[in-house]
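Of the protein chains in this complex, all but one are displayed in their positions.
For reference, chains read A, B and C in written order, and residue numbers begin at 1 within each chain.
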Amino acid sequence: MAEPLTIAARRGVRPRLRGLVRRIAGAVFVLWAVATVTFFAVRLIPGDPAEAILGGPGSQTSPEALAAVRAEYGLDQPLLVQYLQQLGRLATGDLGRSYALNMDVGPLVLSQLGGTLVLAVLSLAVAWLIALVLATWSTGRGRLAAQIGSGLEIVAAALPHFWLATTLIVVFSIWAGVLPPISTVDARGLVLPVVTLAIPLAGFLGQVMRESLTTALESPFVLSARARGESDRGVLWRHALRHAALPAISLSGWAFGSLISGAVVVETIFARPGLGRTLLNAVTVRDVPVVVGVVMVVALAYILMTIVTDLASALADPRPTEHGNGALS
Amino acid sequence: MRLDASVFWTESNNATAGFPRTAFVKRDRRMPRPGIVPSSPRSATFAVLAGAVALGLALTGCTTATPDRSDEPAAGGTLTYASGDAEPTCLDPHVGGNYPQALVSSQFLESLVSLDTDGTIIPWLADSWSVSDDGLSWEFTLKDDVSFTDGTPLDAAAVQANIAHLQDPETGSSTGYLALAKVTGTEAVSDSVVRFTLAQPDSALLESLAQPWLAIESPTALTRSQDENCAAPVGTGPFIVDSWVKQNAITLMRNEDYTSPPADAEHAGPAYLESIVWRFIPDSASRYAALQAGEVDVIDNAQPDTISQAESSDTIVHLDAPRPGASNRIELNSGKAPFNDAAVREAFIRSANVDDAVASLFQGSAERSYSALSSVEPLGVSEPDLFDYDPDAAAELLDGAGWSQKDSDGYRVKDGVRLTVVFPVSTNQSIPAEQSLFEQIQATAKETGFDVQLTKLDLSSWYTALGSNAYDAVSAPYTKIGPDVLRILFHADGITPAPSGYFANHAQVNNPELDSLLTEADQTNDADQRASLYEDAQELILNGYYILPLYDQQNHFLLGSAVEGARALPTVSTPAFYDAWLNR
Amino acid sequence: MSTKGSLAAGPNAAGPNPAVALRVRNLRVGFGDASADDAVRGVSFEVSVGECLAIVGESGSGKSVTARSILGLAGAGARVSADELSLAEESVLGLSETAWRRRRGRDVGLVLQDALASLDPLRPIVREIGDSLRLHTRLDSAERTRRVLEVLDAAGLSQPELYAGRRSGELSGGQRQRALIAAALALDPPLLVADEPTTALDVTVQAQVLDLLEQAQARGTAIVLISHDLAVVSRIADRIAVMHDGRIVETGTTAEVLQNPRHAETRRMLAAIPVDRPRGSRLAPAMDTRQTPRAGVSDRESAPVRPAVPATSAASTPEADSAALEAIGLAKTFRGPHGTVHHAVDNVSFRVPRGSTLGIVGESGSGKTTTARLVLALTAADAGEVRLLGEPWSVLPERDRRAMRPLVGAVYQDVLASFDPRLSVRELLRHAVAGAAPESPRSGRSWSSRSWSGRGGAALRNAGAARVAELLDSVGLAGALLDRRPADLSGGQRQRVGIARALASRPQVLICDEPVSALDVSVQAQVLDLLDELQRELKLSLLFISHDLGVIQHVSDQVAVMHDGRVVETGTATEVFTAPTHPYTQALLAAVPRLP
Partner (left out) sequence: MSELEIQASATGRGAGRSPTAARGRLGRMRVTFVELAAVLVAVLLLTAAIAPRLLAPGDPLAIDPLAAFGAPSWAHWFGTDESGRDVYTRVVYGARDSLLIGLTATLIGLGLGAVLGTIAGTLGAAVDFTVNRFLEVLFAFPGLLLALLFILVFGPGPGSAIVAVGLSTAPGYARIIRAQLLRVRSSAFVEAATVQGLGRGRILARHILPNTLAPLLVLGTLGIGQAIVWAAALSYLGLGAQPPAAEWGAMLSAGRTYITSAWWMSFFPGLFIVLTAVCATTLGRSIERRMRHA
């Protein structure tokens, strides 16, 4: 129905704000749940945290020391108490103290966050670029181009990070010797990791973009644009691309998450400081506070990212979501 | 243009690469010992390689080769070291005390005494020492006017503080704590003389003190919180901890006022290198690639295949430094079936084709060991014929032991129980080549009828598996100077786990005769007697088929061509860069 | 017109002989490989300046392809050939894409059906319209905007500055269509191609759009008007060309073609127009109604003749004891997204006497559809109630109502969407038959295997099979269609299946919501006839909802006119259509396109 629709469109902003508030509430909930799940999950892991604190299970620690540590970290408390204490600390933004690293988790995570964020954001950008170029190049160029394009995307999407990373290192570091296989002070060290993360992601984004790009190019408004004398490029940039971008944008939230997972592998291979590597190490030495801390930060980043992407897609597509009242057909 | 330059440079480098080698070999009787393994020129591949590397260096913006190169040590420059070991959680080796800590802390901490390449104790922070006849009291005279990099002077009190620190449970020391088990007290005889009082004689005391885990730190620094001390321990060493960015790098700056090199050092005064960047690159492929690309100058934990590549290259130099203490071996859990039966143990050992495996996997970078001790241990006893591959003998032994039936899968069974060997493998402690070795043993033992079940575990799960006695075979390295390591590994006391579940006697050898031998050897001050006691002990161990020795604890470093004068300390084979300089 | 004055480099002047705006000779367009027969097979026509040529034909006749070929937009993979194709005597045959671009929008404009989809939903219309200016003039953006506002104003969009910033989704159907036309006329091209510009618009809007085209025409713009609706066309077309199967079967002045159509196709199309046709009179030739098409044949295939039931108006004698369907004071309001209240249905009351038809007519947004949902008890009314056969209906809880559901059948506009896409015609009908039988409360809630196979049991299924065949026959479809999926059927066939499904439960009341709006006139005629016959045979009572006054007038005994959720006028069809009392009804009727 046209009338409510128009109104909805005019007052479109306020509900989005209200939505934002709802989102924040939801975010808090999710963070709480994430903290809880992680806390108990890591507690289920075999192995005594107290050992982890005293230089790992390899160390020969005296019972006194263990007892002391248990007391110090409240590990002698009943699980529920520990859990509540943990929540209390988290609520005050205190991520607690690492068992293994002899330092507080907050500063540690913060120091590692930057590297991972840079990696993830750059990779996302590069992935977008690749996907866009590929999709635009291979659509409207006949079936062969389209098949090549989607073929490339499918292959890209199927590349395991660690395999890709190794191959890139062999080719660009060992054979060509043009790019460093490890992080460096300057940006060169970023190239291979970013590419490693970006290529598979580009495959996914590309597939999504192509779909919507094709549908957009088939739609009547493109025809009438052509009827106005619009050129292919004009059609692409002024009309089709924007439609093509929509699903990819809404995907970016998920993509960010997957990039973080990818970081675990990539940071290890390319010896980059970052959350992924921190996490892997922490997990292998049962460093509960660090694990929880990283997970919390990652979850937070993920939530923020989804909110951002939602706003982005709202900007890119200002159409109101509700369509009058449900009609019979 | 650049290629010419690099060719010229690598040639000259090749020449220079030889120099310190010979210098070392002279001093070095038993090969393979700490020292630089020669690298023969291969002019065919050589120009290309050189070109590639030079190009890599140029493009990666590192300082490219300068045509004029001297063999005279040049001061200055930054050396980048890439470690494949886990990043230490604390740089103070007093805390916990594992090899990764030793690796880095040897750059800025020093011990009272050291070892020369013959395994003889030589002075370091202590000029001289004496022991009372009952062997219960030791006096160490410290070097004069040595001071820690925070200005605190090195004196008897400082040593006392360190011993106290090591023995304080709060510190959570493991290795050092054990090594000082017999030390009941210390006193300052004078400013420069400190006396140790022992409960029983300890023939291994000096060797223990030579270890980096008992290095002497600034007492002032030790009073700081453990966090601060872990982040930047203060010692007397040639370098100073400048900064530590977790997961990334530790930056070490030269100690300009350095005065206390060990007796076997090449030069006096401050180190040549201006600074060392100590990086952590867990991925072996990346690590080697980084070395090739010239991003780093030295890597440790070099993989066999990269070593053999290095051997044939002229741009990378191989430094082989097997660790002291125990050899790498598979310990058979004699505490429970099936290995509580010596025959079965022997059968297993005979059924495992180790020689071929070592040959193929380590491509000459590792030598088969038939001893419980590392080849660098002077008192090591080797019994090759006990460990040769003999499937038929193995089969007979098993038949004799009642494992005569075979099930459908070809595995031996006895009263319906399959001859299973649970073998947890620590992915942190066994390099891939070693894990492959185990797989090959698994394969060859299968032919005789053993069902070897390998499970790769991360460190924590691995220790948990050991703690819960859920293993039949296991391989755990143990680094310690001197044969006293045998006491730790094979004395019955080592069976009862520490509160953390850790125990060293994985073979669960419980043999009173052996125990008494070890204790005696540990307490005698007469060298010959000590030697014979340890020999008897080793015979007992080897003939009891408690262990399957494999090879020395592998400890390979690869050095970029620019690195000169680097060596491994004869103590626990940690790299030392005091004499090192960059020939760029 | 202000637009005409400010025209830079008026293309009207272009061309040696401006008299002829468009000439097409022997145009052939084919798709896919040459073997496939062409969509357009040798079409020739010409349009002179200021003239409006209407190309009329039913879907698949090739009229749209023809229209698009005029702009060189026949589509990807199209094989276009012609002896001549010239705009203002300038041949545009084999023009390069760039050359075409220069002409499109400047020398020839295109207006498409469905403005919602034809304007980029993501861009404000000011941009969309501005595009042609941006592409063909040197105006800067400020000037462009000013010009766009002029054009919009000229297109009858009062206060254009209010709408210019909006996107097509935020405009009403009429506004949208105006914007679309404005976009096409922005540069006042000498030739305008309008492809179904008024289809699916309310009559009043339709009239306004036609006026708009007339104005353009008056300014000397030549117009090619593509439509399936002769009545619409007759208002502004100077000449009419009737297309059928890719050929022009008849051309002539509007008067000629309408007064004495020569080609059968034309005649049938004329006959099919329901406007002013008395209740019960056939719209389609008798033989067409109960056609039995074999797979792949179109609706129009003739079939064995079944004797048509004599047209004795059952409606004249409704048994008036209790109404088949009765609505009393229905009201439904919708909360807008942000507290805005929208009275979709406001105190609506009506009766459907047994065996008769009540037609509800109104424009979009008048509340017809909501009314239908209320009557079907798909939505709960805020106030008032619906009674079925004198019994309470809307007030019942769904569980109790379910037993009565079989008494009511429904026919939908988008019939395809109302079919489970997985099911074949056979399954659809069988489910309908099975569903009609009262279900045990158990199988209702538990997902027992029985509920999967409808109501299992071979006997039942056989009985079902027989009934399915009977149903299919009653709507004049061949058994051959049973195993096709609705998606593969033609519009007419689908609607027949839809009706068959509605009849499966032997209902007494049939609710038809715009059942023919999506259909070609002749197909619509057949469906209307079919409904009419079925009603008489099965004594059905119909609630027939449509925006098309012609259709309503034809099918209804009683008529209710809805406007803004209210019933503004009721009465017998004759009363309402001959002597409308309410001004709104009068306006509506005035707007209905009629044949001269």
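Annotations
Operating definition for what follows: a contact is a pair of C-beta atoms (placed from the backbone, for glycine too) under 8 Å apart; a residue touches a chain by one contact, two chains touch by 3 or more.
Note that the coordinates shown come from a computational prediction; the quantities given were computed from them, not determined experimentally.
Touched by the hidden chain within the whole complex are the displayed chains A, B, C. Only one residue in the set B:435, B:510 or B:524 touches the chain that does not appear here, and it is B:435. Screening A:73, A:99 or A:204 against the full complex identifies A:204 as the residue touching the chain left out.
Although one chain is not drawn, the whole complex shows that of B:86, B:112, B:285 or B:421 it is B:285 that touches it. When the whole complex is considered, the residue among B:461, B:523 or B:583 that touches the unshown chain is B:461. Among the residues B:203, B:275 or B:353, only B:353 touches the chain that is left out of the figure. Seen from subunit C, the chain kept out of the figure touches residues 32, 60, 376, 378, 399, 402-406, 408-410, 412, 414, 416-422, 431-432, 435-436, 439, 441, 443-447, 451-452, 454, 487-490, 501, 504-505. Within the complete assembly, residues 26, 29-31, 33-34, 37-38, 41-42, 44-46, 147, 151, 154-155, 157-163, 166-167, 169-170, 174, 204-205, 207-208, 211, 247, 251, 254-255, 257-258, 260-262, 264-265, 279-280, 283, 291, 295, 298-299, 302-303, 326, 328-329 of subunit A touch the chain that is not shown.
The omitted chain makes contact with subunit B at the following residues, 283-285, 288-289, 292, 303, 305-306, 308-309, 353, 356-357, 359-361, 427, 432-433, 435-436, 438-440, 442-444, 454-458, 461.
To be clear about the criterion, only the chains that are shown with their structure count from here on.
Chain contacts in this assembly form an open path, with each chain touching only its neighbours along a single line. With centres taken as mean CA coordinates, the chain nearest to the overall protein centre is A. Comparing the CA-atom centres of all chains against that of subunit B, the greatest distance is found for C.
The distance from the centre of subunit B to the centre of subunit C, with each centre set as the mean of the Cα atoms, comes to 86 Å. Centre-to-centre separation between subunit A and subunit B, using Cα means, comes to 41 Å. Subunit A and subunit C, compared by their mean Cα positions, are separated by 47 Å.
Residue positions of subunit A touching 2 or more other chains: there are none. Looking at subunit B, no residue sits in touch with two or more other chains.
Of all residues in subunit A, only 46-48, 50-52, 54-66, 68, 100-103, 108, 111-112, 166, 169-170, 173-175, 177-184, 186, 188, 268-274, 277-278, 281, 284-286 touch subunit B in the complex they form.
Remark: subunit B residues 52-53, 55-56, 59-61, 82, 86-87, 89-90, 95-98, 169-170, 172, 174, 177-178, 226-227, 230-231, 245-248, 279-283, 285-287, 289-290, 292-293, 295-296, 428, 458-461, 463-464, 467, 498-502 touch subunit A in the complex. Residues 68, 71, 73, 98, 101-106, 109-110, 112, 114, 117-123, 128, 131-132, 135-136, 166-167, 169-173, 180, 183-184, 334, 336-338, 340, 342, 344, 364-365, 369-370, 372-373, 376, 378, 412-414, 417-418, 513-514 of subunit C are the ones touching subunit A in the complex.
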